[in-house]
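Removed: one protein chain of the complex. Kept in place: all other protein chains.
The letters A and B name the chains in turn, as written, and every chain counts its residues from 1.
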Amino acid sequence: MSSLAIEPLLWQGNVFFCINFHISTNSHVFEIPPKQKQLFVKRCQSTQFHSTPTVFLSRLRRFVFSLVCFSFLFQEMEVDSMTETVVMPGDVISEAVELGKTKKLVLGPGLRRFNDLVVASKAGILRQKKNTFWIDYYQKRYTPVRGETVVGVVSGKSGDIFRIDIGTHDPANLSYLGFEGATKKNRPDVNIGDIVFAKLVVANKDLEPELVCVDSLGKKGKLGILTEGLVFSCSINLVRKISKENCPLISAMQNEIPFEIAIGMNGRLWIKAKTIRETIALGTAILASEKASDEDIKKICSTIGNKLFY
Amino acid sequence: MAQQYKLIHPVKYYRDYLNSEIRPDGRETNKCRNVAVNIGSVTTADGSAVVKIGNTNVICGIRAELAKPKPSEPNQGFLIPVVELPQMCSVKYRNHSGANEDTDVFSCAIHDILVNSECLDLKELSIHNDKLVWAIYCDIICIDFDGSFLDAAILACVAALRTLKLPKVIYDVDINDIKVDNTILSPVNLKAMPICTTFMTFDDQAMITDPTAEEEDLSSSVINIAASKGDICFVRKPGGTPLSETQMESLFKQALDRETELLKILDDCFSQQNHTINQMVE
Partner (left out) sequence: MTKEVVILTRPLNFVNYLSRPDSSALLSQGETVALVAFFGPLEVKPQSLRIDRACFEVNFRPKTGIQTVKDRFKENSIKSICETALLSALYPRTSIKLTVLELENRGGFEACAINASCMALLVSGISMKYTVAAVHCIVDKKGEIVVDPNHRQAKDAIALFTFAFDSVDKNLVACNTEGKFNMAQYNDCQILAKSASEKVFQFYKEEIRKIHENDEIVGF
C-alpha cells in the first residue's frame, strides 16, 4: 500500500496542498526531487486543479503516482546545487581577495570594499566571471541604473517636466523635449496616468532620476507612450530573468499567442495582446515563471494555448 | 581657531583629543563629572531632589496619591516614573509639551531600574487589599540636558524616594471612608538604591564614561548599566558598535565602582545640615 499525506493550506486566496513528499510503497521510499516538487506546486496553482475536492484528490493521486513511476529518472535529472555559494552580508569573499592581489577586480552589485577586503553587503548567490564578482539577490524595490529602460506611470505635470513614477523612492523627471520631434511649439501629448516606456539618463543616489524617450540619435525607437495593454508588477529578479538572451519564456509564448511586451527593468511589464483575456493569461504565465527552470517554462507555455482555446 | 575646527570637523576634533588620551573638557576617558545633590528643596512635593552631574541638571519631585489597585495585583501599589524633556533642556527637543520618543524610553528605563533593583516593595504600598494603595508618581524634569541623563535621573529619583514621607491613612472598608492624618508621617522603606552609569564608544574602540551631550552625539553607541548592592539590575545597549565580553566586563566593573562612589555622596548629603552636597573632582 502507498501512503500519502495531504494537508490543505489556505494561502493568498488559493488553496494549496502540502504533500508529504516522501511517498512510500511496499518496499521503496521515493523522494521527489525539488524541481519536480516545484512543477507540482505550479500545477496545483494552475486552473486544472481548481475543481471539487474529490476530483482534485483523484487527479492528485494520479499525478503523484506518475511521479513515483518516474522517480528514478528524476533523480538523475537533478542538478548539483552545491556549486552555488550563498553569501550573507558581512561575509568576506576570500576568492575575490586572493584574485585581487594579482589582478584588477571588478565588483558588481552586493559587494563592497572594506579596508583590504572584499565584503558582501547583500544576501544571495555569489557569481564570478573571470575577474568580475557580483551577488544575485532577491529584490522588489527598484534602484535606478543609468541606461536601463523602465516602464513608468505619469504621476504629475509641472511646467516643462513630467513626473514619472518608476517605483524608486523619488519620482523620475521626463522633460517634454525628451520625445522624438518635440519642440517648444510641438509638445507631446502626455497626460497624467499614461504609461511611458523610457530610458534612464541620470541615475545617481544623490540626484533625482531623469528619463528620456529618445535614443542618442534623437529617434524614439521602441520608447514612448504605451497605449492600451496592461501593466504587471513583479520582482526585479524576474525581469532580469526574462530579459536574458537565452530565456525561453518569451519565444515560447510567441509560438502560442501574438503579443507586444515592454519589459521595464524596474519590475514592471507592459503586455498587450489581442484580447484582455489573452493579456492576463500571458501576464500570469510570466509571473508564474519566476521560480521555474527553463525546462519547466517550456512545459508551462505549451499548455497556455490549450487552456485559452480549450 | 579651535572653535572653527570643532565646528567643521567635530569628529576629527574629538579624535585628536582622544589620541592624546584626554577629552575636550579635560577629563580622562574613564573619569566622571562632579556631582551635586540637593534634597527636599521642593516643598510642594512629598519628596524631592535636585541632581547635577556636570551640566546635566535634573529635578525629581514625588507625589503620592491614593489609588485603587489593579485587579490582577490587588496587594501592590504603583511606582510610576514620568520623564519630561522640555524645550529648554536641549535643542534636540522641540516639542512644547516635553513629550517625545525619548521620554518614553527614559521613563521605561527608569521604571525598569527601580523595579528590577527591588528598591521599593510595592506590597508595602498597599493600604487595604484590593481597595486602596499608594501610587507614587516620580516626576522627573530635565532642566539641562548635557548627556548621561539616565544617571542623573536615577540618582534624583533615589534621593527623592529617600526623602519621601507618607502620611498615615486610616481606611474604613465598610463605609469606604478614607482619613488621611498629615501629622503622622513615616518614611518609605527603601530597600536598595540603584545607581546608573552611562558609557559610550567612540570610533568603534574608545570607551568613554559619563559622556556629555556633545559626546553622545558623536558616539557610535551608548550603554547604560545600573548597579544595586554589588549586583547588576539593568543593562541597556541598544545597537551600535559591537562589544566583546572583556569590554563589557570592564564596563561592569566601572559601574560597580561608581555605585559605591555615588552612594557615599548620597549618604553625605543626607547627613549634612543644609541637605546639599557638592562633590569636587580631585
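Quick note on the criterion: a contact is a pair of C-beta atoms (placed from the backbone, for glycine too) under 8 Å apart; a residue touches a chain by one contact, two chains touch by 3 or more.
Every value quoted in this text rests on a predicted model; they were computed, and no experiment measured them.
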Residue touching the undisplayed chain, where the options are B:112, B:144 or B:214: B:112
Sole residue of B:38, B:57, B:212 or B:228 that reaches the chain not shown, by the stated touch rule: B:228
Touching the absent chain when the full complex is considered, from A:99, A:125 or A:280: A:125
Contact footprint on chain A, counting only the chain that is left out: 12, 34-35, 37-38, 41, 81, 84, 86, 88-91, 110, 112, 121-125, 136-141, 143, 168-171, 205-206, 234-236, 287, 290-293
Touching residues on chain B - with respect to the absent chain: 101, 104-105, 107-109, 111-112, 116-118, 221, 228, 230-245, 248-249, 252, 256
